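Removed from the display is one protein chain of the complex; every other protein chain stays in position.
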Amino acid sequence: MNFVRLSLVVAAKDLRSELRTKEALNASLSFALVILLLFSFAFDPSSEQIAEFSGGLLWITFAFAGALILNRSFSRELANDCLDVLVASPVSGAALFFGKALANYALLVAVEIVCLPVFGVFYGVRWTRQFWWLMLVILLASWVMTVMGTMFSALTVNLRLRELMLPTLIYPMLIPALMAAMQLTTLILAGSPVAGDDLIWLRLLTGLAIIFTSLALGLVEIVLVR
Amino acid sequence: MRERVLYALGVAAALLLARNLYVILLVLPDEAEQGAIYRIIYFHLPAWFTCFAAFLAAGAASAGYLARNDSRYDALAVAATEVGLAFCTIGMVTGSIWARNQWGIWWTWDPRLTWALITTLVYGGYLMLRRAIEDPNERAKNTAVLSIFAFTSVVITYKAIDWWRTQHPGPVLSFRTGGGKIDPAMESMIYVNWAPFLMLAVVFVVVRMRQELARRELDALRRFAHAM
Partner (left out) sequence: MAAVAVDGVWKYFGDFPAIREVSLTADSGECLALLGRNGAGKTTLLRILAGLSAASRGGIRLFGQDARSVQARLRTGYLGHGIGVYEELSARENLELFAKLYQLQNPGKLAGEWLERTGLDRAAGSLVREFSRGMRQRLAVARAFLHEPGILLLDEPFTALDDRAIQLLEGLLQAARERGAAVVMSTHQLREALELATRVSLLVRGRVAYSGPRTAEMLADPGWLYRHYGEAT
């Protein structure tokens, strides 16, 4: 299982690199906290209606803060021409992509988990109620975000304006995933069970995860070899 | 496509459009509930059909480029995307006008209009990426990959929004409802008016394709000249 082993080597390298500097991590976390703060002015956090917005609020925070992490996936390889050396090495494009996606995923989910208690405190939301359902939704939707973000980071790595292009390109395509995540999260935070008609959102997330991951694994090699 | 065929197609489209306009405005009766404004459906729906067809062609052309590496596929992809966006805009504007007339609001977050907006943003991103990449091969390759993701996303979004909200008028075309909801003369006019839209779309796509291929050649020649 060379693919898995090599992906893990790449993932470990990315994580070690990031944990040493913590640049993206800090930026992402700060940004998330700032957004949560700003939203508290946009909506009245003490009203009952907050329950209706809670899912949306949380995922907008995650989506924006997450972009800061995902943006760096491939652009961190540009210094010293490391990307060239990686592509020239016997690692397949798919393994390189997957390794980076895994590292991004770990960082993104870490940021999200740290945000949850803050969110709970600022907005008086009891997020521990259906904890495992919440985790499931976070893990699924974050994976879709990660796959898209990492893929598009590869797509835009050589552009001057990559910092601007990445969000503009992925957000519209993430809308189905974000919609599903918001719907489910609002339900879960309100204490309602996820059942019946609402399961369709879960199926949508799973479907998106499978489709986009397959597309990315198949196409990333083409993007990396110029 | 040869020049003459293109011209013929364009003229035929114009004539058909003119004839349809006459029929739409003067011959067909008003609709029972909506009055005269309903006639915009003859432009609204064909615009959508053409838009779907164009994006489908763009997606297929992108896949074709990745498989064959022929720059004509790339030219088709960008041409079809641009034309698709144009018709998507026509669809949105006509829908908006109709909504303003019927419901008193310029915009509503119903499935079709929301999807149209998302699709515009998605393919707008495609055009932005095209402008950002200088090298033609890189540009073709990367935007082809983006286009495949875009098409997948747009198709899924279509379904997803359906599950999200409904305010749009329900299906009226007989292939969706099995007949009975719309006067046959009206329904056939919708399709009849689709024909000139499609023909015009084809003309625009071919012209844009030619232009794209010519530009590539010019860029290459310019580079060659500098290298001398």
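Going by the order they are written in, the chains are A and B; count residues from 1 in each one.
The criterion applied here is as follows: contacts are C-beta pairs under 8 Å (C-beta built on N, C-alpha and C of every residue); 3 or more make two chains touch, one makes a residue touch a chain.
Remember, predicted model here, so these are calculated numbers, not experimental data.
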*asked:* Can you say which of A:57, A:91, A:125 or A:188 touches the chain missing from this structure?
replied: A:91
*So that we can see where the missing chain sits, which residues of subunit A does it touch?*
2, 6, 9-10, 13, 16-17, 20-21, 79-82, 84-92, 225-226
*Name, in rising order, the residues on subunit B that touch the hidden chain in the full complex.*
135-137, 216-217, 219-221, 223-224, 227
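Operating definition for what follows: only the chains that are shown with their structure count from here on.
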*Centre distance in Å when subunit A and subunit B are each reduced to the mean of their C-alpha atoms*: 32
*Using the touch definition up top, name the residues of subunit A that touch subunit B in the complex.*
148, 151-152, 155-156, 158-161, 165, 168-169, 171-173, 175-176, 179-180, 200-201, 204, 207-208, 211-212, 215, 219, 222-223, 226
*For subunit B, which residues count as touching subunit A in their complex?*
66, 118, 121-122, 125, 128-129, 132-133, 137-138, 141-142, 145-146, 148-150, 152-153, 156-157, 160-161, 163-164
